[in-house]
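Quick one: this structure, given as structure tokens, is what I'll be asking you about.
Of the protein chains in this complex, all but one are displayed in their positions.
Every chain is named by a letter (A, B and C) in the order it is written, and numbering of its residues begins at 1.
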Amino acid sequence: MLDHLPILQVIVPLLAAPACLLLNNARLAWLFACLAGLISLVISVALLVQVQQSGVISYMLGSWEAPWGIEYRIDLLSAYVLLIISSLGTIVLLAANTGIRQEIAADKQSLFYVLYLLCMAGLLGIVATGDIFNVFVFLEISSLATYALVAFGRDRRALLAAYQYLIVGTIGATFLLIGIGLLYSMTGTLNIEDMANRLPVDTNSGTVYTAFIFMIVGIGLKLALFPLHLWLPNTYTYAPSIVTAFLAATATKVAIYLLIRVQFSIFGADFGGELIQPIFIVLGLLGVFVASTVAIKQSNIKRLFAYSSVAQIGYMIIGIGIGTSLSLQGTLLHLFNHALMKGALFLALAAVVYRIGSTDRTCFNGLAKHMPWTMAAIVIAGLSLIGVPLTVGFISKWYLVLASIDSGMWPVALLIVLGSLLAVYYVWALVESAYFGKADASATSSAPIKEAPLGLLIPLWLLVIANVYFGIDTRLPLEASASAASFLMGGGQ
Amino acid sequence: MNLSPELLIQLIILLPLVAAAGVVLSHRHPNIREAISLTIASSVFILVFLLYRQIINGETALVHWISILPGLNVSFKTEALSVLFALIASFLWIVTTLYAIGYMRSHHEQNQTRFYSFFAISIAAVMAIAFSENLFTLFIFYEVLTLATYPLVTHAGTEKAQKGGRTYLRILLGTSIVFFLPALIATWAIAGNLSFTVGGVFADDTPSLWLAILLVFFVFGIGKAAMMPFHRWLPSAMVAPTPVSALLHAVAVVKAGVFTLMKTVVFIFGMDTVGELITTDFLLYLAAFTILASSLIAMKQDNLKARLAYSTISQLAYVSLGVLLASEAGLLGSSMHIAMHAFGKITLFFCAGAILVVSHKTEISQMGGLGRKMPITMIAFFIASLSIIGLPPTGGSWSKYYLLLGSLETQHWVLMAVLMISSLLNIAYLLPIPIRGFFPAKSTVSQASDGSEAIQGSETIQEAPLPALIAIIITTLACVLLFFFPQPLFELAKMVGVAP
Amino acid sequence: MYYDLYNYWMVIILMMIGLYIVIKPSNLIKKLIGLNIFQTSVFIFYISVGKVSEGTAPIFSSTHSVYSNPLPHVLILTAIVVGIATMALALALVVRIKSAYGTVEDDELQEQDH
Partner (left out) sequence: MVVTALAIVRVSDLFAAVMLSGIYGLLSASFFVALDAVDVAFTEAAVGAGIFPLLMMLVLGVTGRYEKTKLVPIKADVVKKLALVLALLVTGALLVFGTLDMPIFGAADAPAQQHVNIRYIQQSPTEIGIPNMVTSVLASYRGYDTFGEVLVIFTAAMGVLALFSSQLFSQVTASKNKAKNEMHEHNVLRIVSKMLIPFILLFAFYVQFHGEYGPGGGFQAGVIFAAGIILYTMLYGLDKARQVIKPTVLRVLCALGVFIYGTTGVVSMLAGGNFLDYSVLANDPVIGQHLGILVIELGVGITIAAGMILIFFAFSQQAETQLGEQ
């Protein structure tokens, strides 16, 4: 069975989804989904170990060899991202049973798990596959599931957000499709590796350039690259909190993965270098500053962290833009680290919503007294977001700054650190009101607010501890990201 | 006792954390809680003292904890300056704990458990800073210290405390993120090594312009050294309860700042390098400006703690100046001044706190005639003031002497003049307080008697609670003793920057 | 020779018309129609790539030897299904939006939430 791990990684959650539908009982469906999640987590760990030991794993679906059939291709990068998705997806799933109780009608809950698993499987499929059209198909599976998940939100604006996201997402996917079509017409293949080999060495081909731009823009829409990010705040704000935690921790990460894959694996690290790299850096920096500034002003905390996500995506884009092995490592580290901190933050918000029903800033006044564990989690994850030492956030900032200094881009380095100063502002305003703010008289008159239930707290603290643990013992993400980065830069292993 | 220095270092760092845990666990029993604090504080001091004996005998130690990033380790090492700093901090921790018991109880502060636990964590961070083997480790605990002291600053929870806390955090985190961190990473990128090394880590062919810029970044980045224009956090932090102000903002936090600066100049850049950089002069004059400007501001402050805060800023700049002089005497003076100022300033703060607890007075103009009610406190205040000014028979005179010598050696006449003028200013803003306390001006007396029962009328005013009083006496005695017996500190300070 | 590419250009014009309908603020349903046009034009583009002059439908028979490329056909079959699935979901959203807001006009929806 060990040979089949790559495909099992995807089809376990994929086939668990219809099974959940047949169970038709929310609690059973949850248990089953968790089981599927755990299995896929175990598989992804096994895959990472396998790749580290014996190099790229290639799995031919239907036993048709690569360019003819669809290939599953697990290299270091995909194994690393698979691990992020399956672990974060599973941890958030653990919290879902409690987390959705207040937000989703009881008769829809089993459907929720079906869609959740589909979404997760779709994301895993995007990462595992070595075939560019297959990417499109799985992208759509996960996207469709996402739209539906977002629409679960209680606020009617969730519907509008989902619609908006659907339109943008579909345009993005179709752009990707155009890019794929153009590339196919130039190479006659859909396999990523084969395509890279067959791409005309003479990169002056306008078709190839156009394909590149369309793919980048299409993916940019999906990952909320700075000027294309407008769908994200609404989506994150109005989706059920669990869904937000899941999306923030995984979906954008997969889009980043895709961007890296397209840029480095298909077109090669140097393709369009002079043109695209400054654009990435500028867009990334703009994203960091504009989104952070907007975040400071938000009164809805969920929206605040949504904008902060846009800003954090900016950091990852900067790393891609600098385009050295070191900066890419920074991006990959931030991929993992940001998943940890945003997962934790949104889960904490889920806990707040569970008890209070809102994430408005005023609700947080004095909340630390009533929900000490939840708030402590927000503090630690917030520190990580700022990039304080001994948390994961520090590690990725370190690499990004180091990379920009290493490439002689001093201003970029300074701007990166200035960006985290903005994070201090928006995180600390929240911490302050939670610990020192005075609760409204109206809030205190009602029944006292209790700490969130364990069903939410345990997954939440798992993530918080991970935030600190991987900030101190950095070996696992560091090794994986370093070898993945050098692999992408063509240094081999 | 034959404990290995490796074990000692780790115990010194970990014991305060144990204290923090103990404090939290015993939060229902104030007596046990404070007994734990005191016991552990004393044991830490004893351990540091043992370490001192060892380093005098030439024994050093290196402890490696974990490697966070490849080549970047969290590790600790004994070294003269470290021991000096640790010795002062741990000794004053005992005294402060003693003082805090009296102060906090009679002042009926809320959340005392939170207070003692974060206090202990801060001490742990200070110890870790002191023994850091490299700049990376130092940076980590520098940040930890900032965050651990934040709840102490905002302890009161009032609007004012929050605002102070915000400024505190904003400036300290801000400078360290914007200047310190990039400088740190750049150093790593250029030199590939962050270990404190005698003579510096940079290769000889490193462009000196880069180094010059880096030096500016470090000086500004180490916000805890309160160099202008990044000094405002210190007055803001005065909203904290007095023991916090005393230990953290006269000793631990600010001294961690100048300590970091010294470490950086001596062991990252190397003294010789710093002497040659083009920005050094600029920074020297900035320090001189800070000395004068903050002394002048201090004169205008009526709030006693605020005046002391600005005095601290000025005194810190002395240390920075001494370091940047990059001469042996300057360094010696700076090292000594860390110690001397610590004892002097903590005494002043203790007195201020005692006055606050007993008479609820915070403004200097209200303190006329207080000396008759609280003679011991006021005498202590007077002696400590002498030490800050640098007059015999107090320890402060030694450090001032060496600082002057340093500026003389390097022929910085302007700086020398600044030091002299500043001493005069010190006299002008410190001495009037005890003088008024004992010999109230006529107007003050009449005001007081007219206005209310402020001083004369209230029979309740007497000396501070006993534990606090003992603390005050200890530190005052130390100020005097250090004049007559400066040898131990002197020996340590002389070892700083000398290759083992 | 550019004449030989006219087929692609027509497709591009269609694409842009579709995209215009999608992006222009208007009725939510109309946007979906535009999305449909946009996607369909991409399908045509793919199929055009697969066309071989003189070729026939790629079903093996003894009378033909030149076939058009079957691969784009397969891809587009999949894409059509994806498209209709997206449409179904989008329409479901529109129906819900109608019941929640009472309108499906872009600008009116914007007003209601501010």
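Methods note: a residue touches a chain if its C-beta (ideal position, glycine included) is under 8 Å from a C-beta of that chain, and two chains touch if they have at least 3 such contacts.
Not measured: the values here are computed from a predicted model.
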Indicate each shown chain that the hidden chain touches within the full complex. A, C
Using the touch definition from the top, which of A:Ala26, A:Ile85 or A:Val114 touches the missing chain? A:Val114
For the chain left out of this view, which of A:Ile213, A:Ala269 or A:Ala429 touches it? A:Ile213
Using the touch rule from the top, list residues of chain C that touch the missing partner. 1-2, 4-10, 12-21, 23-27, 29-30, 32-34, 36-37, 40, 43-44, 47-61, 66-78, 80-89, 91-96, 98-99, 104-105, 108
Residues on chain A facing the left-out chain by the touch rule are 4, 7, 11, 14-15, 17-19, 21-22, 59-64, 67-70, 107-108, 111-112, 114-115, 118, 121-122, 125, 131, 133-134, 137-138, 140-141, 144-145, 147-148, 151-152, 178, 182, 184-190, 194, 198, 205-211, 213-214
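Here is the rule we go by: only the chains that are shown with their structure count from here on.
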Averaging over Cα atoms per chain, report the distance between chain B and chain C in Å. 70
At what distance in angstrom does the C-alpha mean of chain C lie from that of chain A? 28
In the complex of these two chains, what residues of chain C are touching chain A? 15, 19, 22, 28, 31, 35, 38-39, 42, 45-46, 49, 71-72, 75, 78-79, 82, 85-86, 89-90, 93-94, 96-97, 100-101, 109, 113
Parts of chain A lying in touch with chain C, wherever the complex brings them together: 133, 136-137, 140, 144, 147-148, 151, 156-157, 159-160, 162-163, 166-167, 170-171, 174, 177-178, 181, 184-185, 190
Chain B residues touching chain A - in the complex, by the definition given at the top: 66, 68-70, 139-140, 143-144, 147, 154, 157, 161-162, 165-166, 169-170, 173-174, 177-178, 181-182, 185-186, 188-189
